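For this view, one protein chain was removed and the others were kept in their places.
Chain lettering (A, B and C) follows the sequence in which the chains are written, and residue indices restart at 1 in each chain.
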Amino acid sequence: MGLGVEWAVDWLKLSAKAMAEHRVELIEMDRAIGDSDHGENMDRGFQAVVQKLEEAPPETPGAALKVAAMTLMSKVGGAAGPLYGTAYLRAATSLGDLTDVDAGAMAEALAAARDGVVARGKAEPGDKTMIDAWTPAVDAARNAAATGGPLDVLEAAAQAAEAGATATDPLVARKGRASYLGERSAGHRDPGAASSALILRAAVDAASSPGSAGTGPE
Amino acid sequence: MGLGVEWAVDWLKLSAKAMAEHRVELIEMDRAIGDSDHGENMDRGFQAVVQKLEEAPPETPGAALKVAAMTLMSKVGGAAGPLYGTAYLRAATSLGDLTDVDAGAMAEALAAARDGVVARGKAEPGDKTMIDAWTPAVDAARNAAATGGPLDVLEAAAQAAEAGATATDPLVARKGRASYLGERSAGHRDPGAASSALILRAAVDAASSPGSAGTGPE
Amino acid sequence: MKKLINDPRAVVDESVEGFGMAHADIVTVHADPKFVVRKAAPVAGKVALVSGGGSGHEPLHAGFVGLGMLDAAVPGAVFTSPTPDQIIPATVAVDAGAGVVHIVKNYTGDVLNFETAAEMAQAEGVRVRSVLVNDDVAVEDSLYTAGRRGVGGTVLVEKIAGASAQRGDDLDAVTAIAERVVANVRTMGVALSGCTVPHAGTPSFELADDEIEIGIGIHGEPGRHRIAMESADAITDRLLEPVLEDLGLSSGDKVLLFVNGMGGTPQSELYIVYRRAAQVLAERGATVERSLVGNYVTSLEMQGCSVSVLRLDDEMTRLWDAPVHTAALRWGA
Partner (left out) sequence: MKKLINDPRAVVDESVEGFGMAHADIVTVHADPKFVVRKAAPVAGKVALVSGGGSGHEPLHAGFVGLGMLDAAVPGAVFTSPTPDQIIPATVAVDAGAGVVHIVKNYTGDVLNFETAAEMAQAEGVRVRSVLVNDDVAVEDSLYTAGRRGVGGTVLVEKIAGASAQRGDDLDAVTAIAERVVANVRTMGVALSGCTVPHAGTPSFELADDEIEIGIGIHGEPGRHRIAMESADAITDRLLEPVLEDLGLSSGDKVLLFVNGMGGTPQSELYIVYRRAAQVLAERGATVERSLVGNYVTSLEMQGCSVSVLRLDDEMTRLWDAPVHTAALRWGA
């Protein structure tokens, strides 16, 4: 059996928790090579997502991700808002009406999310953006889907995203605000790649301990 | 024999030297209870006095002091400009055409200077202003004039002014900018009293080592 | 961090509310979603101008809403571009049927959010054109970056395009004049200090007592180079040189010289910079026809300034001189 709407809702709630917990860290990363708002924006956006999910509980994983898409789009602003918004929207579309997400569907939803970010942001791997977390994550997810279940897919994706985020440290940014710094952007982690890794880790946690996000407000 | 125009010019030049040397100290005093400009203003003003004296060397002590009066009035600004300007003007008037200033004339010139400051600024002793240096200086000068020569008069005035300036430390200001601070003005020396003491000390130095100010520009 | 604020997260709400109270004769403030519209909007027959971006650059953009300039401004969180759900209703609210021009500073976030909003407003029947402002010559190699940023020049685009719309030009004409300003304005900035985003609480960067950042943007991001402190004249030369070079300024050109404060620099210093910049322009044979000096496109309380040069033609000069009545820029009305 695959992962259902409970998993999707838990994923978003655990993502919100992760954004709140890592808010200052993400602000600090953005302060170094950007404008100090990434942690604040993601925190504000995901708190709003949680609220929306509680106001009108979704019926399918795709519906849950669509709520996240619309809310992030309208509450986050900055570069991250539309990029994450598009990612969730494409993932939601990819999942369609599925009530149960198996390994293959999971990998393709992650790929759709990544493609959405690329379509909007035009970044290439190595540009020091969230794409540097998502691209290895999608590759790893597809590999894992060939042999494992959805949890394996998510675990593979999270690990690859974490490695991908870490690997942005030495890069010189070529997209987003950090690109203005030129060579001075090297030696710092990309905040969007870091938040992407946190979000994919939350997906694993939601799958491995169902209900761990609680049902009431945080 | 009394003190002549050479003394008066030396006095003003040594005053200029003292203002330059103590510029930062006077700024610091004014920073504590005022607006950080007294040292700068006095320095600027006296440099201009020296220049004027060199452009058109005066013939009498009174003429020298009149040059100082007009120059300070037009170059210093703030409270100190008109107050010192009036002081030198009244002293110059008191000396008239004298070419040789004896002890009595010296004490009366200092008294006239002090009276000029009071007439313009309406401060009373104890208000924590330059009057607190000038008033004891005038008293001491008059006492010394009864028995001594002009150098004795100046030495007595300088000593009393120095003591008077020191004695402003605990006072609460009631005139000038420091008065806005109320009780917070206590515990600081009044910058105008301090500059007055320096100027009277310069008068002694000019009298005790004639020519010590040099004749060329500093 | 010491600021005249209440809750760091309420800064934009309360500040925009106060702005609306102080300028109730010029603007109406919509609280949620947040945007500021010209009291008279929609103005029958007139092309509408909408701009917006992160907050923290005041008076940009709300301070430029009013007769002869913007019809709406859309403030985001501090240094965060606004969202489509703000931009769309602002766009719809000011459209009088003649179309709307979005004036967008070139940042990934602003571009993406305005792009989405434009698309959705079009779907609601509003004709929308977008003009990207990208005047910052500090960003070299724009092939390898997100492209040049929109900075100080934005206010000049808004004023001149605003006058074009006010006199009744159509959507194409207003768009064209806005683009002509963009094509002819270049800017470069310097910071003497960082600035502190209220929700972050620590300065965007720290500079030693003898250091300055050259080539900063307007979001407290570090610049391209950190150099030792210099005299105002030397700094001005350093800012102006790449501006003039990139502009290809030639003798006989007429220009508008704009010295913009970053928020924490006293006016007296801006005029010292202006003096030098005007001297250099005179030496190069350019005529400074118009001037603007003051805090118009700021980075919170940052100390520093930017120097913009706009190459004028007669029409731009006429439009610059046309009446404007906004909270932050006003003449002839």
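The working rule: a contact is a pair of C-beta atoms (placed from the backbone, for glycine too) under 8 Å apart; a residue touches a chain by one contact, two chains touch by 3 or more.
All of these numbers come straight from a predicted model, not from anything done at the bench.
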Contacts of the hidden chain among displayed chains: B, C
Absent-chain contact - pick from B:2, B:150, B:176 or B:191: B:176
Residue in contact with the excluded chain [from C:27, C:74 or C:212]: C:212
Touching residue (missing chain; options B:2, B:78, B:150 or B:164): B:78
Sites on chain B contacted by the missing partner chain, in the whole complex: 27-28, 31, 33-37, 40-41, 44, 73-83, 120-121, 173-177, 179-182, 184
For chain C, the residues touching the chain missing from this view: 1-6, 11-12, 14-19, 21-23, 55-56, 58-59, 63, 192-193, 207, 209-210, 212, 229, 231-233, 235, 257, 263-276, 278, 288, 291, 293, 295, 298, 300-301, 303-305, 325, 330-333
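Here is the rule we use: only the chains that are shown with their structure count from here on.
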Neighbouring chains shared between chain A and chain B, ordered by label: none
Whole-Å separation of chain centres (CA-atom averages), chain A against chain B: 75
Centre-of-Cα separation between chain C and chain A, whole angstrom: 33
Between chain C and chain B, distance of the C-alpha-averaged centres to the nearest whole Å: 54
